[in-house]
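Before anything else, here's the structure in question.
Coming up: chain A.
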Amino acid sequence: MARIVLGDEFGRQYAGGQTHFDLDVRNVRHLIRTLDDMFPGIGEQLEAGAIAIDNEIIPDPWLNPIKPDSEVFFLPAIKGG
Partner candidate 1 sequence: MSGFQYEAPTTVDAAVGLLAGAKGSARVLAGGTDLLVQLRSGAANPDLVVDIKRIGELRQIGGSAASGFVIGAAVTGAEIGEHKELAKAWPGMVEGMELIGSTQIQGRATPGGNLCNASPAGDCTPGLVAAGAIAVIAGPNGRREVPVEQVPVSPGKTSLAKGEFVVAIKLPPRAKNSSDAYLRMIPRTEMDIAIVGAAVNLTLDASGTCTAARVSLGAVAPVVLLVDAAAKALIGSKVDDAALAKLASAASAACKPIDDKRGTIEYRTKVAGVLARRAAIIARDRARSYT
Partner candidate 2 sequence: MAGYEGKQFKWVGTRPVRPDGVDKVTGRANYGADINLAGQLTGRILRSPHAHAKILSIDTSKAEKLAGVKAVITAKDFPAMHNGVLPGDEGVNFHYLSSNIMARGKVLYDGHAVAAVAATSAAIAEEALALIDVKYEVLPHVIDVDESMQPGAPLLHEDIFTTGVNPKPEKPSNVVQRIQMALGDANAAFKDADIVVERSFKTKAVHQGYIEPHAVVAEWSEDGQCRVWCSSQGHFMVRAMTARLLKMEVAQVRVMPMEIGGGFGGKTIVFIEPTAVLLARKAERPVRVVMSRDEVFRATGPAPGTSIDVKIGAKKDGTLVAATGEFRYQAGAFPGSPVGPACMAAFGPYALANLQVVGYEAVTNRPLCYSYRAPGAPLASFAVESIIDEISQKLNIDPMEIRIKNGSKEGTQMVYGPKLKAVGNLECLKAIQNHPINKIPLGPNQGRGLAAGFWFNLGGQSSAVVNIAEDGTATIMTGSPDIGGSRASMAQMAAEVLGIDYAKVRPIVGDTSAVGFCEITHGSRVTFATGMAIIEAAESVVKQCRERVAKMWEVDVDSVIWEDGHARPAPGSTADNQKPLSLAQIAAKASRTGGPLVGSAAINAGGAGPAFGVHICDVEVDPETGGVTVLRYVAAQDAGKAIHPSYVEGQIQGGVAQGIGWALNEEYIYGADGRMQNSGFLDYRIPVASDLPMIDTLILEVPNPGHPFGVRGVGEVPIVPPLGAIANAIARATGARLFDLPMSPPKILAAIDAKK
Partner candidate 3 sequence: MSKFHITATVNGEAVEYLCDPKQTLLDVLRDELNLTGSKEGCSTGDCGACSVTLDGRLVCSCLVLGVEMQGRSVETIENMTEGKTLHPLQQKFLEAAALQCGFCTPGFLVAAKALLENNPNPTESEARYWLAGNLCRCTGYDKIIRAVLETAADMRGAK
């Protein structure tokens, strides 16, 4: 079971305040679908943001595998100057 952390923001908006989840997911695409099934509408929001897996911000996370002991964070997109 990977540890999934939504962050306060998405937690309050979609998950009734819950931010931490333990989910059995293969990759990020699968994770986002799973979360969208749990909290309809969250998927599109998560797609627009950035994702960190095991403390590494992943630019194209869709097919990125998630290990059972992985820690996954969803965070706001960052724009540079």
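In this text, a residue touches a chain if its C-beta (ideal position, glycine included) is under 8 Å from a C-beta of that chain, and two chains touch if they have at least 3 such contacts; residues count from 1.
Selection rule, in plain terms: all candidates are chains of the complex that A comes from, given by their letters.
All figures in this text were calculated on a predicted structure; none of them were measured in a lab.
Contact annotation for this complex: of the listed candidates 1, 2 or 3, chain A touches only 2. Of all residues in chain A, those touching candidate 2 in their complex are 5, 7-9, 12-13, 44, 47-48, 52, 55-60, 73-81.
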